[in-house]
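Note that this complex is displayed minus one protein chain, with the remaining chains in position.
Lettered A and B in written order, each chain numbered from 1.
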């Protein structure tokens, strides 16, 4: 049903470009769209030729949030196969870098999915609001702890408990987004960041993300203990040899992801 | 003994207003005042009609700190019943949101109790100093880890190890306070934030705070696992139905805390 919106996947070199398209309804998510998104993230995760993803939304706005009745109403069919990559990074998590791009209304799940990505570029039109407590519920997509890992308790509670609207500049200060650019340049800038990442060694990039996740999951001692594993995952790679070689030859490295 | 100062509790709608009053001694705390504060926080926590608290101090200054001899001297009687809510949030912790308001001298325990609250409004006159290491001891009220959860290791050590004085603007940058307003407007602004919180669903607000605390206590995996519990605590509430209904009817929700 085109009425339900779609989520598309296209590729450009080593980059997966995933786009949410439901502009007529401010890109609000149906369960079908959520399943399509999870499927595309899984394709990205499993395809060795894809090294980074740009997660974007068509039009003026990122999303007005979930199409609530379709998720929580009596006839809701909102289940997503837990074997797929979870767009909220609460279940299975992609092992590769994701650059999220946001603009205009970026509400509730829009914030949570952007915080589940790795790097965020915001258009200067972006407006953020975590609306749950104003609707009688509480955040269910990870905001309750991802606000804390980005900013401190005080700033987290300031926005979570008040459900106020804040702008791109504030999101930048909070560490929720990494760059704010004029609307219209935001997608291209996200793509550029993905290209920058793809110029680096894919195995090194993934080992870095995996090691950082280790810290989030198990704390500092585990993150320290994991360093041997990191070494193993990179020192035997062809890309490490290329890295050293290019260093010796004073040229830019050409990585293969092997 | 009026000489010892008092801590008062009054209510305004669903808001508990707790005020420290010992102006003649720069609001320095005696053990009796600490017990009164703990008692009022407990009353607030247990009274279903109270949804948010404003924790403030009378006069020009938040507090010069503890009346040291009364806490650490040979005849000290500083024990507080551990069944009461702990103003430092190291023991029993209130399940409801607390907005702290600070001004002028905000020293040692003054900082620790403000960081034990959820949101802080500072007057532009606020001056902060964690004095313990300059007095031969170390922070005992939680500063040793709450500085870390608000800002990074470097900024935490910068202030904890030097015991320097810093101002409201720096506290804002550190994430210790959420708003800086002109002296004289600080209490009203704190009250306004509490009112904003009270316009949201009290159960949703409490579920959000509880879920975030889960992350602090047990880390990310536990915070993710707790989401089912969050759902249970809000989806069966009358306020959730009101939230959906008001959404459908495009009007502001009226919550009851049920």
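The definition used in the following text is that contacts are C-beta pairs under 8 Å (C-beta built on N, C-alpha and C of every residue); 3 or more make two chains touch, one makes a residue touch a chain.
It should be emphasised that the depicted structure is a prediction, and the values quoted were computed from it without experimental measurement.
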Message: For the chain left out of this view, which of A:5, A:65, A:154 or A:204 touches it?
response: A:204
Message: So one chain is hidden, and I want to know which residue out of A:9, A:26, A:58 or A:234 touches that hidden chain in the complete assembly.
response: A:234
Query: From the list B:142, B:190 or B:243, which touches the chain that is not on show?
result: B:142
Query: Where does chain B touch the missing chain, residue by residue?
result: 68-69, 72, 90, 132-140, 142, 144-145, 147-149, 151-158, 160-164, 216-219
Task: Could you please point out the chain A residues that touch the chain left off the display?
output: 97, 115, 118-120, 146, 149-151, 175-178, 193, 196-197, 199-201, 203-205, 207-209, 211-212, 214-216, 219-221, 223-224, 227, 230-231, 233-235, 237, 239-244, 246-247, 253, 255
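Note that in this section only the chains that are shown with their structure count from here on.
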- line: Superposing the Cα trace of chain A on that of its twin chain B calls for a rotation in degrees, to the nearest 5, of 120
